[in-house]
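Part of the complex only, each chain left as placed.
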Amino acid sequence: MDPTALATLTSPVILFFILGVIAALLRSELAIPEAIAKGMSLYLMIAIGMKGGVAMATSGIDGQVLSALGVGILASFLIPFGAFAALRLFARLDQVNAGAVAAHYGSVSVVTFVTATEILKVEGMPVAGYMVAVLAVMETPAILSGIFLARRGQARKHAGGELWREVFLNASVVLLLGSFAIGYIAGPEGFAAVQPVFEGGFKGVLCLFLLDMGVLAARRLMASKAVTPRLVLLGILMPLANGALGTLAGTAIGLDAGSAAALGVLCASASYIAVPAAMRLAVPQADPGIYLTMSLSVTFPFNILVGIGLIAWLARWLSGA
Amino acid sequence: MIETVIRKRIEILADTPLVRLITATIDAAGITGWSVLPVTSGKGRDGLWKEEWVTGSDKSLIQAISSQEKATRLAEALAQMLTSHGLLLTMWDVEVIRGERF
């Protein structure tokens, strides 16, 4: 890897994540209050949404937007099938748990995406504004695939209306698309007045949020009993495979290097906000101790510390080829 | 002296994403109301958790007061969910004033 990868590891964003991990490993009581963490999470979604919308207001809509959206939706639908097969055959997970885990890997992690855009910007590969819309549309399809895989051949459970509301109208999707639209309507002039909050504050808030994520990820890993070595291995192999495929697909449909890398990161990332909530409703028998630990404590740290760097390298190599 | 009557107090501990599902079941049992309290941390067979809002695995405590009859109806309606959704239900007799409300 080139020297920028090291620059990444000395960026405050990553260092705060590592600090959180260390604090949890030392069993320090360090904890960011739940309300603050939730507020920061909403803030990050709104800020990334608006910035994406403003960027698209400047660049305009073109064919690439539609093809990126199409590939994103398709990937979110399909990734769970591959993940399901791997989880069943290699990790010997039962159907219900395999379906639930698979849903997480098809869907996306907003914070992984956000961290990737910051890193890619520093490496000179800025991500196109419309990739935020791709992020938003990739949240949901995987949930449908995952529920289908987990429930196939089983009696239907209740929780109907509640579940579909959670699937299609969860706060992440509403906020991302809503702020994207607001950014698009308001444009650069409208954005100027709120820029100190949504752009000036962005990276600092990301640091604080990653501190909390580091604590949560490490604490969960230490408490985990249900995650086997094979599952840990898959938690690293799946993002590698999905990330490479996503980057390839992005390059193939003609995205610039930064956006192709971002698509790779979206495919590689696993959800730990929207999908777990939906799985509690749709597949309550599935064990959160498996799907949360894999997405939050294995795949998320892997992507933040290693995965994004590898994908950036691949995207640059492909675009240079 | 003030008049009190005996009613059931039911408390259900559940994952926060399940709250709407459970309150819908309470409504369906004909109980007039409920309240939800936050829970900060806990430990069960699944191990320890703490302020894990981000993953939706934090818990809430749902309280409801009702007649014995409706309480039983609610317990029956929730019975299957108790194991599958990992709910914790306790209930006991309490004295209430203005008991005709419940």
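A few notes on this one:
To keep things simple, chains are lettered A and B as they appear, and every chain counts its residues starting from 1.
Note that in this section a residue touches a chain if its C-beta (ideal position, glycine included) is under 8 Å from a C-beta of that chain, and two chains touch if they have at least 3 such contacts.
Keep in mind it's a predicted model, so treat the numbers as computed, not measured.
Overall, the file's complete complex carries the labelled protein chains at copy numbers of A x3, B x3.
The rule is short, and it goes like this: only the chains that are shown with their structure count from here on.
By the touch criterion stated above, subunit A contacts subunit B in their complex at residues 31, 33-34, 37-38, 41, 159, 162, 166, 212-213, 216, 219-220, 223-225, 272-273, 276-278, 280-281, 284-285, 287-289, 292, 296. Across the complex, subunit B meets subunit A through its residues 15, 17-18, 20-21, 24, 40, 46-48, 50-58, 81, 84-86.
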